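Quick one: the structure is below, questions incoming.
Missing here is one protein chain; the remaining ones are kept as they sit in the complex.
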Amino acid sequence: MNPFLIILIKTSVIYGGLIGAAALMTLAERKFSAWMQLRHGPNRVGPWGLLQPLADGIKFIFKEELCPDGANPWIFRLAPILSAVPAMLTVAVIPFAGNVTLFGVDFGNLSITDLDIGVLFLVAIGGLSVYGVILGGWASNSKYSLLGGLRASAQMISYELSLILIILCVVAMTGSLDLRAITEAQNTGNPLSWNVFSQPLAFLIFVIATFAETNRHPFDFAECEPELVAGFHTEYSSMKFALFFLGEYCAMIVMACLTATLFLGGYSVPFWEDAPWFIQLGTFFAKAGFFAFLFIWVRWTLPRFRFDQLMHLGWKVFLPLALANLLVTGAVISLA
Amino acid sequence: MSVPTEHLLALAAILFAIGVAGFFTRRNLIVVLMSIELMLNAANLTLVAGARLHSSTGPLQVDGPIFVIFIIAVAAVEAAVGLALVIALYRQKQTVSLDAFARLED
Amino acid sequence: MVDLLFYVAALVAVLTAVGVVLARNPVISVVSLLTCFGSLAVIYLLAGFQFLAAIQILVYGGAIMVLFLFVVMLLNLGGLSPEDEDGDDPLFHDRRRSAGGLAVAVALGSASLIGILRGARHLAEPANGYALPDEGFDALPALAEAMFTRYSLPFEAASVLLLATTVGVMVLAKRQRAVTPAGEKRP
Partner (left out) sequence: MVIVKRKTLTLAERLYLPEILRGMSITFGKMFKPKITRQYPEEPLPTNEVTRGQPRLRALVDGNLACVSCGLCEAACPAYAITIDGQETDRFIEREPEKFEIDMLRCILCGFCEEACPKEAIFMSTELELAGFTRASFKYGIDKLKRSTEELAPRMEYIKRINQRW
């Protein structure tokens, strides 16, 4: 089969899956939050409310597009795109499963690309998502939006440091920046070789830092409803708002996938080293799905932090801990 | 990519010239700092062009990329210090226009 | 095809660089510069330096330009640049100085362009058409080895520089606390 065609098929399947998963996640967020509050959640559109995201999408399309007075129209339009695109680009390097053979056609490894510097790509592109938030906040010409954007930028930069340092620990363990190599190094059939057991502290810091990085509860200072009336996207409506939403949920899904890949061995099946690809894919979905659920679970459990507490946690707790963790990891690797 | 080296160098020269123009004509301190970043990037591009030219005839020459990495580190330092200075100056005069800081006495 | 991509990226880089200098609004300048750095990263990628491209986006895109944007917003310069408050053209407000600056830039640019084009005769195209050696595409191990052996001193110097900068910036940007005669900090 034409290799170009194979890449095209893989890309469209993975991006379709990502957008579908993001849509499903908006539904899951509402369903789980409802269940945790002893409610039913959306159950009118389709069976068990499964078509609710579709209804939401149609609603978004038919809403009126507003641009506030005095706002910079170009940057106002650019911001949602800058928020959604980096979040969706990062999924390109996530390895979902091993070699896929379907209908007698060898599709190769199930990921859009196995980049040599996959982790670096992910961190670099992921770091760009902060622009959507800041520029959106600034371009809205509203003080609440501006405050939300400022907070988001400070928060995301602070936690990106810890996040990168933790990723470095895992990279040092494997000796590769390729996410597939990191997965394969953990795919020994023995779950104890997963990084979560050799790097428990790193795992903990990473999971918490992903919450801050994606602006989710309990660190959602960018959109803090009670003080900032939704922060950077207060002034947005219609599909522009939907793009911000899509960006947020895609970022969550990518972060869940990344946590599963870095610490839980990605698609490696416990006690079955060379499982067929669909079992690997199922395992991956189970692991990533758990972390995606964790995002929702924590959101509907914990109250919001205060902003100074957030900064204190990021700079005075996580950064030293991450540095110490990196130091110990390096020492152990060089001595072993 | 089979673009000749001189095209990369020419691009670097043009970017550098634009950076110089911005540095000399603008009076907004932040834009002046950005012009400096632009010039540093033009230098990086030159180094990359050189590294590509020399690596393509023999073994990989890593000096160019390593210098680029150091330049990026220094650029980060420069931006951080420069912006801290801008903030400190802004506190004094409530402006970031270079004209306001042209005199020494105040 | 790939070459065409280079020229597109080069065009974008030049146009956005001009945008940085000409934009009246500092936020537009920042966004233009960001795009310019992005297209430079594309050029690095095309030239075979994946790592540099990633570093370019990571450091410039993810850190430096965010810092610029942060300061622009912190000082609330979102509106027009200070030089535009009197409604003048940002480039030609002070005609003599602007003309001098432009002259320097044009002279510098044209001189280096002429030099490059004259020297280009001596730069024969390599037989393999600028293809990097095999390890070039995955230059990370070679890069790391050189960085931590031959260039370990500059590397450490850079880390010291970064540390000194961190402390210096903290001192510079920290607001001076008013101190009461008793030496106690005001609440």
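Structural remarks
In this document, chain identifiers A, B and C correspond to the written order of the chains, with residue numbering beginning at 1 in each.
Here is the rule we go by: contacts are C-beta pairs under 8 Å (C-beta built on N, C-alpha and C of every residue); 3 or more make two chains touch, one makes a residue touch a chain.
All of these numbers come straight from a predicted model, not from anything done at the bench.
Within the full complex, the chain left out of the display is in contact with A.
Within the complete assembly, A:Trp35 is the residue of A:Trp35, A:Trp48, A:Trp74 or A:Phe278 that touches the hidden chain. Here one chain is not drawn; of A:Ala286, A:Leu302 or A:Leu323, the residue touching it is A:Leu302. The set of chain A residues touching the chain not shown comprises 32, 35-40, 204, 297-298, 300-302.
By definition in this document, only the chains that are shown with their structure count from here on.
Between the CA-based centres of chain A and chain B the separation comes to 33 Å, rounded to the whole angstrom. Centroid to centroid, with C-alpha atoms defining each point, chain A and chain C lie 28 Å apart.
Remark: chain A residues 72, 75, 78, 115-117, 120-121, 123-125, 127-128, 130-131, 134-135, 137-138, 146, 149-150, 153-154, 157, 160, 177 touch chain C in the complex. Those residues of chain C lying in contact with chain B across their complex are 2-3, 5-7, 10, 13-14, 17-18, 20-21, 23, 26, 29-30, 33, 36-37, 40, 43-44, 46-49, 51-52, 55-56, 59-60, 63-64, 67-68, 71-72, 74-75, 77, 81-83, 90-91, 93-94, 97-98, 100-102, 104-106, 108-110, 112-113, 116-117, 119-120, 123, 125-126, 128-133, 135-136, 139, 142-143, 146-147, 151, 154, 158, 161-162, 165-166, 168-169, 172-173, 175.
Chain C makes touch with chain A in their complex at residues 25, 27-28, 31, 34, 50-51, 54-55, 57-58, 61-63, 66, 69-70, 73-74, 78, 137-138, 140.
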